[in-house]
Structures are given as structure tokens and as C-alpha cells.
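Omission of a single protein chain aside, the complex is shown with its protein chains in their original locations.
On to chain A.
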Amino acid sequence: MRLPSWISQHLAALRALLVLTVVLGIVYPLVITGVAQIPGLKHNADGSMVKAGDTTVGSSLIGQSFTDKDGNPLVQYFQSRPSAAGDGYDPTSTSASNLGPESVVDTLPDPANKDDTGTPSLLTQVCSRSLAVGQLEGVDGSRPFCTSDGVGAVLAVFYRDGSTGPVTRVVSLNQECPATPFISEYKGVKVECATFGDDYSKGVVTPIRGDAPDHPAVPSDAVTASGSGLDPQISVAYADLQASRVARERGTSVDNVKKIVSQYTTGRALGFMGEPAVNVLQVNLALDKQYPYHQN
């Protein structure tokens, strides 16, 4: 008996899919896994795991947080970049922040609810990280478009005729009352602090540049989250900034620390691919081995 052609066509399709699944979905990945067992590839294929003494402490490709339980930086270690993967460097929840270039207005926390921390905009995250890194490393943490208390310097400017006419009211959107606004006056109008729950949507969102230097002391990778949330590396500039603190805490010279840093710095491949970067975990492990930290 001959099957109708539309049925035989689908049966052919099913058989084709099954045979291709065996070849491309089972044999191919298993053969590659087999090839990956040869020495030289096996270490990579298994995840480039690294040890401290006899204990496996991570993968040289996967970044880690060098912070205590409350998220405060451990001063004896080089710090990794900010991470948006879970609670930070969580390989089961890899992610970028996905916040846009004009994410500048915070959702303020509800003062009535103690657990509500609000939702900071990307700008405020950048500003607060910059301030914190500046304090930790003993440099100026100021940045353009940031207030001195580490939030985004953003005003809602209300005009008489919507977006034109004289200014009638100005609110500093990211500074919740009773904070003191970062500038007292804008175009002759007194700047107010922001109150939770008020509607400022009629105002024109106006970021204020301020007088921070064009090239802040805190490097850009120190204040931005990576794409994967697992970035194992930091820029050479950020490593240089941290070297003196780490040397001080470990009671050794900055030169000694920088020697280790340069050992784990990858340059551009073939001189033009990517950017030079420093592997944080490997540097910290080498430091622990050569210049152990003694807590005072």
C-alpha cells in the first residue's frame, strides 16, 4: 500500500531528523569531548580550574568577588569589576545589567518600608561605585553627572509651557528628602529634594555635568558591570590604582605587587586583538603565596 505523499514526506522528515540527530547531536559532541581528553586540551576542556595548595578555589576564566559576607571589599585583595550575575559572580545566573545609556532616574525607596531599597538607575550605580572605589583607594571618586554624595546629578525642570517658557520648579530627582540638593539654584529657581511617591513626570529630565574632571581617577571598568557578570579580568589602569593599597596591606613594596600583576597581564593577541587585561584571581593567589596577608 502506498501512503499519501504528505504522510510519506513527513515520515521522511522524521527519519532525516533522527539520523542527523545521531550524527550531529550525539556522535559529533562526544567525539569532540573525546578529543578534548588529550593532554594540553584537557585542562581547558575541564574549565581551567586553579588550586591554592591542594584545594580547587575556582576557574581562572571565571571571576570571583573578593568581598566579605556583607559585600565590603577585602582590602588585601585586588577587587574585580562590578557584576550583574546574580548577587555577583554567580555562574548559574550570568547576566549584564542591560541598563541603557539614559538610565538616569532612580526609583526612590519607600520610607515607610524598611526593606525597600528602591531601584537605582545605571547613572547612580556608576556614581556610587566611583565614590566607593575612590574612598577605598584614596583618590578622588568624582565623575561627570554625579553628585558628591554618589548619586546621579539629575534635575526635573518644570517649564511654564511644558518644555518652553520660564522655569517654574526644579527637583533633584535622585536625592530623597531630607537630602541637600547638589546645587541650590537652577536658572534662578531654588532646587528641591525629591519625595517618594511624587509625580515628576511633567518635568524635563536634565542631567547636570558638574565640574568633575574629564578623566576621572577611577577607571571606567571599575564602575561598570561586564557583559557576562563573570569577567575574570580588570583593566591595567584599575590594577595600577589598586596596587598601592594591596602592597600597603600586605607589607610589601608596590614594585613587588606590580611585578605579579604584570605576570598575569594578557596583552592584545597578535598585538591588535582585544585590550590588555589583568586576571584578578591569579594575581590574588600569587600574592597569597608570596606575600601572605597577616591581619593586625
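Assume a residue touches a chain if its C-beta (ideal position, glycine included) is under 8 Å from a C-beta of that chain, and two chains touch if they have at least 3 such contacts; residues count from 1.
Keep this in mind: contacts and distances are computed from a predicted model.
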Inset, instruction - For the chain that's not shown, choose its UniProt protein name out of "Multisubunit sodium/proton antiporter, MrpC subunit", "Potassium-transporting ATPase potassium-binding subunit", "NADH-quinone oxidoreductase subunit L" or "tRNA threonylcarbamoyladenosine biosynthesis protein TsaE". - result: "Potassium-transporting ATPase potassium-binding subunit"
Legend entry - Among A:9, A:117, A:135 or A:290, the residue in touch with the chain that has been omitted: A:9
Legend entry - From A:155, A:225, A:243 or A:257, residue that would touch the chain that is not displayed: A:225
Legend entry - For chain A, the residues touching the chain missing from this view: 6, 8-17, 19-21, 23-26, 28-29, 31-33, 35-36, 40-41, 44-49, 52, 55-59, 61-62, 64-68, 74, 77, 81, 85, 89-105, 122-123, 126-127, 143-146, 152, 207, 209, 214-216, 220-221, 223-235, 266, 268-275, 277, 281, 284-285, 288
